[in-house]
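Every protein chain but one is kept in place in this view of the complex.
Here the chain labels run A and B in written order, and each chain numbers its own residues starting at 1.
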């Protein structure tokens, strides 16, 4: 039998020409059980299928009967499918394997997989993502095609209505689609759909989490987690701290942060960090930074490029404030996250 | 007679189980006059009381009769208390002393006291705050319990409605509750309820003000004011500048900024500054930074840890761009805020 990699039922918004703007998936099945797989394969083609209200209701019911999950039950219990506004579509997306992204609903399915914590960053195929995601005006009325916005703004101006245009982007904010349990996100405009936030993640106001990036939790995130970067448990990324990405202006080294690390405020990393590492506030370590390594007897042992220290644990990086030398010592103090602060319930 | 430390009438939002999500207080009495205190003590228990519409109206009227404040009169004039939606509650909160916080409405009362400028940061008892503040989804429909959000998102998707989830946090943005006179806040999602902003404070887009923190005004705030940090008059915190906090990943020294200081863009402080101090753009002074102190004859006098300079006035901190040494000189130029820019009317 053909396996299913991922399946869901969704509600999509479309522009006036019927082109997809986004898709919302209230639940997700990742590698569903064989019995349900067989039934879904009987009903649905590979990829995206547009459904009538009765087809949507029928498949919803079938899914709810074959999965124990409460969230599925809630998502698939009858809603008023028949009064759907004209700018919405009911869809099913079924992927038998993790193929390149071929449509907007498939792109949204992959992003939901990450934000629902069903797949870790860097573990699924996102080829085709940028090509399949349209740029959308994310407004207080919902997604609007940029080509249709000006007319909407004008109509609103002549009436009592008001439209806020919150973003013009390929990626919407995560929280309008997925709110994972046990997280706090102080300014939700700074976390894109496709971010992975583990239980106990707190994203403060200067924090940012890109798609296919995130924190395993618990974590304090006051800096920017670039695409592809993942933070391990109990690490703290300080205010405006930077994790150099590989997409734009950055290096080629895939960065990450291990467990129990502290990257200080206004600091930055261009190399992956192991566990229990600290970068002092204000210090940017790029892959090419020359680092003097100090041994435990306080002797200088050698000078390396930071990339040679990539992924190593128990490192403390500072810039000596009287010689200007960037130094690396053994990190004797690993941080402790503040419990009261990180309780997200 | 038992005195009253703080009193108000509020409108609270509750979840489907009746648990408090927030409380809005349209006015606040801090140490009200004896006559009113006597009347309130006759009517109300210590702490939170849920009120019927007629009780709310009666106490409102009583308060308005015994206080001259226009804002009280406005806040307590009859509204349609009787048509209150089922997710709202009318409450009174009366605290005879500044006790530990024991309920959500009490937590909100304390935060309102700060944002209404009735109490300065670090002068009131906030013990119990994190425990009594629930994590809430702050949405375009108002506060929603995280456990109830997914169903609401789904319902909205099947209809014409759209929900923006702006934040998932214990603290709401200040401006949905309190808009102090004479301030500008470019991006209100970055100022938490409980921030103290004096007249003439301007918070720019990269600025941030935590609860129990703030600026006495006038001030230009383009950086982050951490919990507990207060800026004095006529000081400027540059873009993305950091004030190291004591909650998470920071040090143990309570930081502050005096009057007429400039902390440059992308700079940071881990020590309190006195008056007329400047930290150059891009320089982070932690408590442990070794600083060479230069006397007025341009001689090096000694090398200190920055914490030994904590709270001193007239200091200029730079990192020499040819030796890498962090230096401290006497600050000869104190800044002047741009008048046109800081006029907030």
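The rule is short, and it goes like this: contacts are C-beta pairs under 8 Å (C-beta built on N, C-alpha and C of every residue); 3 or more make two chains touch, one makes a residue touch a chain.
All figures in this text were calculated on a predicted structure; none of them were measured in a lab.
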Hey, which of B:146, B:217 or B:238 is the one touching the hidden chain?
B:238
Residue by residue, what part of chain B touches the chain that was omitted?
11, 24, 26, 71, 74-75, 79-81, 83-85, 88, 139-142, 166, 173, 175-177, 179, 181, 183-189, 205-206, 220, 222, 236, 238-240, 262, 264-266, 280-283, 319-325, 335, 337-338, 340-341, 343-345
Contacts from chain A to the absent chain lie at residues 130-131, 135, 137, 140, 146, 149-151, 153-155, 157-160, 162-171, 189-190, 192, 206, 208, 224, 240, 242, 244, 247-249, 266-268, 270, 282-284, 286, 289-292, 303, 319, 323-326
